[in-house]
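For this view, one protein chain was removed and the others were kept in their places.
Presenting chain A:
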């Protein structure tokens, strides 16, 4: 039985889709069977970030409405053969996502995959609540910035009340993924520090992804960053987060350990 992960944030543009793709690809590179599901009906983008936008035939809504079988809608990644994508519909609105339909799809995916990663839309409406509904684990993606932290706090509240686990008196395992972290700005005091965010949200830290050009490059060419360049700083941080997701305990690398000029040029690890 696979594990269901929701990647959520409340606020838009913080890196949910990037992180879903990066973590999915990182998990699948170890040979585990992974499916990444786009819940952003009407504004899908996971297909684009994963480079499968030209191959979408059927989508999540088609499957829920019975117009296509699940196996027909799944798109297999061309680079990693255990990685699959279930795209969202671009043209229909979120009302086509029914709780029953989502439940059926998630149940079927759990039986076929080791990891089911649900990429939540921004906001706290239907799409977002349905994406988190069946989660065993939640990854709360947050930028070190006031509005993002506030929205994450709101989302954590929803994870504790609106999910199936919460309704059954259990807890969804929650992790914080701090993205777009700029060590230089944090050092200058212009950005919330890791400890500040952790103290406010008080959920365990899954990883810190540094702000990086490599993320933009990867999305330009349609590859999860962990596939595009496995050795760049954000990829290393995503790989580290993946190991923590699988239960390993290891210290979190905080970007910005001071390095000499030469170290910056020749050092493999920028993080």
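The definition used in the following text is that a residue touches a chain if its C-beta (ideal position, glycine included) is under 8 Å from a C-beta of that chain, and two chains touch if they have at least 3 such contacts; residues count from 1.
Just so we're on the same page, contacts and distances are computed from a predicted model.
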- Query: According to its UniProt record, what is the protein name of the omitted chain, chosen from "Phosphonate C-P lyase system protein PhnK", "Tryptophan synthase alpha chain", "Acyl carrier protein" or "Cell division topological specificity factor"?
  - Reply: "Cell division topological specificity factor"
- Item | Listed residues A:126, A:185 or A:217, member touching the removed chain | A:217
- Note on the structure: By the document's definition of touch, the residue of A:69, A:154, A:171 or A:246 touching the omitted chain is A:69
- Note on the structure: Answer key for A:56, A:156 or A:172 versus the chain not shown reads A:56
- Note on the structure: chain A residues touching the chain left out here are 48, 51, 53-58, 69, 71-72, 89-92, 216-222, 229, 231, 264-268, 270
